[in-house]
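The structure under discussion appears below in the form of structure tokens.
Every protein chain but one is kept in place in this view of the complex.
Here the chain labels run A and B in written order, and each chain numbers its own residues starting at 1.
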Amino acid sequence: MWIEALILSTLVASGIVLLAPNRYAGKLAAALSLAPLALSGIMWLNYDAAGNALLGGDMAYETTTRWVEFASYGLNWHVGVDGISMPLIVLTTILTTLAIVSAWTPIDTRQSQFYGLVLFLQAGLLGVFTALDFFVWFIFWEVVLVPMYFLIAIWGGPRRKYAAIKFFVYTNIASLIMFVGFLTLVFSMGPSVRAIDLTQVAQLVRTPGVVEGIAGFSPNTVKLFAFTLMFLGFAVKVPIVPFHTWLPDAHVEAPTPVSVLLAGVLLKMGTYALLRFNFTMLPGVVRDYAALIAVFAVVSVIYGALLALAQQDLKRIVAYSSISSMGYVILGLVAYTTHGVGGATFQMLSHGFISGLMFMVVGVIYNETHTRMVGDMSGMADRMPWTVGIFVAAAFGYMGLPLMSGFAGEVLVFLGSFDSTISPLFTAVAMFGIVIVAGYLLWAMQRTLFGPFDLETEYEIRPRPSTTWHRWWCCCSVWSGWVSTLTSSTV
Amino acid sequence: MAGIYDLVPAIAALPLASFVIALFAGKDLPKKGALPGILATAGSLALSLAVAVTVFTTGEGFNQNLYTFVAGQDTFSLHLGVLIDPLSALMLVIVSLIATLVHVFSLGYMNDEGETGLPRYYAGLGLFTFSMLSFVFANNILMAFMFFELVGLCSYLLIGFWFREAGPPSAAKKAFLVTRFGDYFFLVGVVAIFATFGTGAFAGSESFPHLAELALEGEYDVNTFFGLGEQAWFTVLGLLVLGGVMGKSAQFPFHTWLPDAMEGPTPVSALIHAATMVAAGVFLVARMYGFYALSPTALAIIALVGGFTALFAATMGVVKQELKQVLAYSTISQYGYMMLALGSGGYVAAVFHLTTHAVFKALLFLGAGSVIIAMHHNENMWDMGGLKDKMPVTYWTFLSGSLALAGIVPFAGFWSKDEVLYEALIHGLGTEGGLGIVLLAAYAMGLLAVFFTGFYTFRMVYLTFHGEPRSDIARDPEPVRWNVKGPLAVLGVLAATVGFINMVPVKKVTGLEIDYLHQFLDMAPEAYLTNVHHYTELLETDAFAGIHAATPLGEVGTVAASAAVSLGLALAGVLAARQLYNAPQPVEHTDRLGRVKTILMHNYYQDEYQVWLARDVTVPFAGVLDTFDQGIVDGVVNGASSVSRTAGRQVRKLQTGVVTNYAALLTLGLVLLLAAFAVVGGWV
Partner (left out) sequence: MIATEWYLMLSAGLFCIGLLGILMRRNALIFLMSVELMLNAANINLVAFSLQHGNLSGQVFALFGMALAAAEVAVGLGIILVLYRNFGDIDVTSPTTMRW
């Protein structure tokens, strides 16, 4: 019942906030978001399962109820958490609360709707990470898009409509492709499947001989077809190059708190689903095509980093570097070793915190200066030392500096992928990302934060209540490196 | 007596505590965080000394994993741990000593000069010391890498301390980027070592150097990659790690960051160059010397890079105008000597030179700092002159350091540099094949560099302290206080005397057992496999490095000849400098070099091509990719949407809004349908 309480409390909070007056909406939303935060915290502390539930690992807080019965399939309300989803749930609740707090300053119109949608988004995300029945899961998966669309389209920047529509249509088409892929897999198993429950499907698919050929194609072709469609679908969400172009647009146009959630949690849906579906259900295909997938991962890392180098907008820089960071996750997943998957899971978490922090700091600078362009400002450290200090800390976290969480994830991915089914050359090439990431972040920092103070736009010194929060978050991001012990032993 | 070893983590934890205190409470403390820093580093020094004494008296070490941060199920785990053997004990003493003195000196250089942002400064120093100390006692290569990188971060923060100016942030960025580039290879090496051996431990029978040794003897199976044989693969591993070493220790071609790093406060330069960041690279090679001793190719490359860097940097030092620039190039050059020693099998010589260099280079930088205070932060030597009488303490200590740097007997640098060259010579002569030739070539370059070292060192001394004052400030320099003079005095005495710990030539001539450093380093517990005789054994095995010594003039004769040659060259350099620059109004004789000077002043255009690579190759390439991304990749996405929009726009024109048209279409459809039925149904 914990999970239901978690999702329900978020939904109720969303409803209350939607009806609240604009003046109190922000504070109210923050207060109400503490409920799911506390719940997930308690769940985390009492958590006693480990491993990937679909591979026979334990599951905690599980409920299964027959929901709808039709023809030969049944729909279950099946939710539960395991070693992969638990950290992501905590990530979601923490980031949502922080995003709400960070929205107090920049969001000054239609507040109640904004915070209501953010909480609604959280409900969707929690559902995605907990649902274990495909039908339920897919509903949550799609539900996430709706509040995100409005959050970008209403409170976004000048090209918000373009960005919002691009985001919605692109990811929605991807979902449909993925849907076809999954159903192909289910139908190919014939009457042995009685419910589209993920645990059952995963078990059956992995049993040899259960998948039958369809329309004259051999079972292996069917598996490959299903794998490709699902991979394409999730690749858009991650995003993997070349399906990434919605991301920079969405990030640049989205308001800061939404960027935080977009980079921090929404991207993880893609890798989470890849891990849940493709890599768990069809490991054979992964093995056969590991090199090809690794190429995608490596290209994402290097190409994303190089693109970040070419950007002038701080938010775009962070957006492209997200593409690069998510490439590491894919690399760790495709290696499919203990350290690889553990590192990938941890990298999801650490990227969630660090990219969120990064977007927030850029947001603070934008609030003060009304510009995000590298050429428009220099020497900001002189005027906003704490913000810049956090910026520097976050940037070094992004660069994967040891003792910060970014390092733990990356180095585990590298250690896991070097000696695996894919050639170590992929790992070696992907590692070069750590040089490029240092290049563009340090370069951008040198030009904007340091040197003599100069600003093209108006600047006034105002009290900045939210920076105190940022300090705490900074500590949290930096030191979450040590959580790695926990995570990698649970995966 | 093993109790002291339980306190080893505290050696690093104390500076970490001072970092936290300075960062969060430094503003409210007297001296803005300097006092906790001094106390902490002094505490570390005391503990390090206790540890070193314990190692010395008991001959026991300490090698333990303290914390497992990733527990691998059926694969390797990752640990943080402590390894105390003579090498790390010695290095701990050096680092904490220099750090303490630098903290004290900073009182004079930063506090008395009224700098702002001091809590940040002292926090940086604390973190720097913490990282370096942790790096030194790391017991596995991953932990070493972690703190190696952190050292890079601290150098970034401290070099860029004066962030309001344009220069320091740029220099800081360059320092971090260039060393990161080296660290990339290091990280690949670390990961590959874990993949190959399943462990990253430095010492013991389960350590990767020992496993590599066993693998070469065919007693142990390891994974190699890319179809390479074991020997070749280990060479590749060694070279990958060497990338990080060359970045941090500023070896050619990664040396370009170091002169720029002079933008940082002078005490920081002292810390970086003498004991921490730059020393980290060489220390790493010494730490895993058992691994390098297996690969002749890697040793040859180390020696060649070292010898070349020693000469190459020394030539640039000859023309520099600024005090700290000369010292910067001398640092690069001196670390070249250490690499030369390591490459030619002189493990003790390298550690010895590391020790003496730490002392005299810290001294020279702090002395330069004292001069800079006196000169109101004007660093140009042509504006100085005649400071000898105005600041005697600085002069005499600086002179002590300069004599050590130039390698004049009996100052510290003579003994260590002589031993480096001696090792290179005898091993070059004794080793057969390509490696021997390479060692001799490296020796020749190192020897030539001795002359240049003597020359630029005393050019610096004469220009700064001798002659007539050449500017108003030099006529009336600002006095410095005890907190500047104290550290100088300590280091001045040490620079004169620290060489006595390992007087190999005297030992060879007289037969007295006074090579204490050699004995100390040899005291590492047998089980660790990090002692000198184990390394010598490895080096002399033909299946591994196959380095042998040859002394054509007999042992005494060779050592005497080698010492005489290097001392003679150093003296020649000193005398040449005296001839040219010891004048009341010296002139810039280097102008006579003509175009050569231009090349030297531009540092052989090394910076230019690296900046060109970054700014004119990588960034435009990224720009092209961005255009490609926006145009082609995103173009396809937007193209898909425009195609559907255009199609929709065309099709909707059917919807005219005129009922007549709809009715016509309806009728037409009906007629066509009927016609179709007629044809298919066979009515026609």
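One rule holds for everything that comes next: contacts are C-beta pairs under 8 Å (C-beta built on N, C-alpha and C of every residue); 3 or more make two chains touch, one makes a residue touch a chain.
The model shown is predicted, which means the values in this text are computed figures rather than measured ones.
Note on the chain not shown: across the whole complex it touches B. Only one residue in the set B:25, B:228, B:624 or B:664 touches the chain that does not appear here, and it is B:664. Residues 649, 652-653, 655-660, 663-664, 667 are the ones on subunit B that touch the missing chain.
Methods note: only the chains that are shown with their structure count from here on.
Those residues of subunit B lying in contact with subunit A across their complex are 68-76, 78, 142, 145-147, 149-150, 153, 156-157, 160, 163-166, 168-170, 172-173, 176-177, 180-181, 183-184, 187-188, 191-192, 194-195, 223, 225-226, 614, 618-619, 621-623, 625-626, 629, 633-634, 637, 641.
Subunit A makes touch with subunit B in their complex at residues 166, 169-170, 241-242, 244-246, 303, 306-307, 309-311, 337-339, 342, 379, 381-382, 392, 396, 399, 401-403, 407-408, 411-412, 414-415, 418-419, 424-425, 427-428, 431-432, 434-435, 438-439, 442-443, 445-446, 449-453, 482, 484-485, 488-489.
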